[in-house]
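Missing here is one protein chain; the remaining ones are kept as they sit in the complex.
As written, the chains take the letters A and B, and residue 1 is the first residue of each chain.
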Amino acid sequence: MKRVLAVSAAMLFAFLHLPLVVLAVFSFNSSRLAVWEGFSLRWYAAALRDGQLGEASANSLVIALVATAAATAVGTLCAYGLWKRDSRAIGVSLSLSLVTPEIVMGISLLALFQWVFRFLGVQLGLHTVILAHVSFCLALVVIVVLARLRTMDATLEEAAMDLGASPWQAFRRVTLPSLMPGIVSAALLAFTISFDDYVITSMVAGVDSETLPMVLYAIARRGANPVVNAISTVIVFGLGLLIIVSERLRKA
Amino acid sequence: MTRRRTLFFLGLSGLAGCTRGNTPRLNVFNWSNYVGDDTLARFEARTGIKVRYAIYESNEEMLARVMTGNSGWDVVFPSNYFIEPMREMGLLARLDRARLTNLANLDALFQRPAWDPALAWCVPYMWGSSGILYDTRLADAPRAWADLWTPRFQGRVTMLDDPAEVFGAALKKLGLSLNSTGEAELRRAQGEAMKQKPLLRAYLNAEVRDQIVAGDIAACQLWATTAQQAIDAAPHLQYAYPREGFALYADCAVVLRESRRAGLAHEFLNYLLEPEVAAGIVRVSRTATANGVARRMLPAEVSGLRALYPDAETLERGEWFQALPAAAQLLRDRLWTELKSA
Partner (left out) sequence: MKRLRLIFLTPAAALLAGLFVAPLAILAVYTVLTRGAYGGVSAPFTVENWMRLADPLYLAIVWRSFVVAGVSTAICVVLGFPLALFIARSGARKNLYLALVMLPFWTSFLVRTYAWMFLLRDTGLINTMLLAMGVISEPLPLLYNWGAVIVGLVYGYLPFLVLPLFATLERMDPALVEASADLGAGPWQTVWRVILPLSAPGLRAGAILVFIPCLGAYLTPDLLGGGKTILIGTLIQNQFTSARDWPFGSAVALGLMGLVMVLLWLHARRGGEPLV
């Protein structure tokens, strides 16, 4: 039984990682095709030289950071509020927004920005992308933080308040610190999803808001391009490192 | 600690808010591979205007982005059959011909084009056809659309993933006009496409280029511009203008009505019309320029590329795509959905 589980888990891990390993290996291939020719860093050099990629990466980073910060702040407060007492309207909207297919969300946001923002004379751009990202990250943050809150002991806050703390102080000094791990995982999840989003972003993007996935898609559609492999390898390792470091910090 | 972090994020969002600087800037949205390496830099050096340049891969993608009327783009390059819809939707600015002093450089073909005879809305930029790209190592080369309906290509042929192109080829195969709008004609074309579907590997656009270069695919319907790139990468490929006739398209520069920098936009359009500039672009991009003076400046090995510039006799068989009336568009989308669903 145990062996069967271990073997099937190993096979599934292989399934999940094989495409990435292939990607990483072939990012070092000197040939453009699926045939191994020799080790080379030319695709990494090409990626570095590409100004459009650099700009798109910077955009993606800014969008993901700002959207994550906003969604995490608002989402944490919301989760705490819901933990205190459930609100049906908010709960239902959150579950719905969580499972709304991306295409539906993208189109509806486009409709919103088209009517409201044109009326206000606002152009599409980074800000519309950030708003869209906050909107789809919010539900994720609430879920993760709420899950953590539900494992916590509500009597601690009561004890704090019995000892004279105001409700705000009880939240700030008692609940928030022990909630930190949940908040960090929520932020990581939001960051990952925001950094990766293509479908919604491509619909609400304006002039200065080309993101990395949009540029990668444009490159990849013109044909297999090892530059894409090189960048993806960098991203996996970069984000992987980020998560490992943040795990370490959390434990320390 | 927390306060510092909040400040940090606030600073970041402030940064995000003021990416728009004070130097005059022009936002240009164009097809991929449509400018040379130094085209934009030279314009910037000459005028002191910054150009923000981004690329798209389909008319639909471009239209979806600019349809809102607050996209921020100034100049885009729709294909000829998108000019009329975009004008009807109020997206285009009327061009000021007095500022386009280089218009005379256009090829005779584009001086009075059917889609905009007075050139009041657009400036033709590049043009091309959709034909058949095939592997010359095959025993008998495809010469007609009908050849892509034969079982010898079973599973090794692709068509473009675009209703206008697939039904266009089927209509041509039937000896009808590409731009047929009648229900009977469109239904017959759909019937042909249905017959062909089991033979197809897939419906692919530009992705097919690498696959035909690598040898996955033996023949495909493809745009001449993309076909030329494939031929440059694999000399055993060749482009054929199908016997029954084929589609022609022209990508044209337009100024969007939402543009707050129409003056700069005209200056840019006029710059692109300069023969040296236009010739410099196609020397790198290997696409077909609509600029007649520029074409005559090109070396023979570029201006003589048969995939890009058909001879006069071949050109006779070509037919320009037109914008479909609303009812025909609705019907065509339904027929397309049926085809995909089958």
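Here, a residue touches a chain if its C-beta (ideal position, glycine included) is under 8 Å from a C-beta of that chain, and two chains touch if they have at least 3 such contacts.
Predicted model, so just to flag it, every value in this text is computed and none were measured.
Touch with the chain that is not drawn comes from one residue among A:38, A:51 or A:101, which is A:101. With the whole complex as reference, residues 1, 4-6, 8-9, 12-13, 15-20, 22-23, 26, 33-35, 73-75, 77-78, 80-82, 84-85, 87, 89-91, 93-105, 107-109, 111-112, 115, 131-132, 134-135, 138-139, 142-143, 146-147, 167-168, 171, 192, 195-196, 198-199, 212-213, 216-217, 220, 224, 228-229, 232, 235-236, 239-240, 243-244, 247 of chain A touch the missing chain. Counting the whole complex, the residues of chain B in touch with the unshown chain are 58, 60-61, 63-64, 67, 85-86, 88-89, 155, 158, 161-163, 197, 200-204, 211, 214-216, 323, 326, 329-330, 333-334, 336-338, 340-341.
In the analysis below, only the chains that are shown with their structure count from here on.
Considering their complex, residues 9, 12-13, 15-17, 19-20, 27, 32-33, 52, 54-57, 64-65, 67-73, 205-207, 209-210, 214 of chain B touch chain A. Only residues 33-34, 52, 62-63, 65-66, 69-70, 110, 113-114, 117-118, 121-127, 130, 203, 205-208, 210, 218, 221-224 of chain A touch chain B when the two sit together in their complex.
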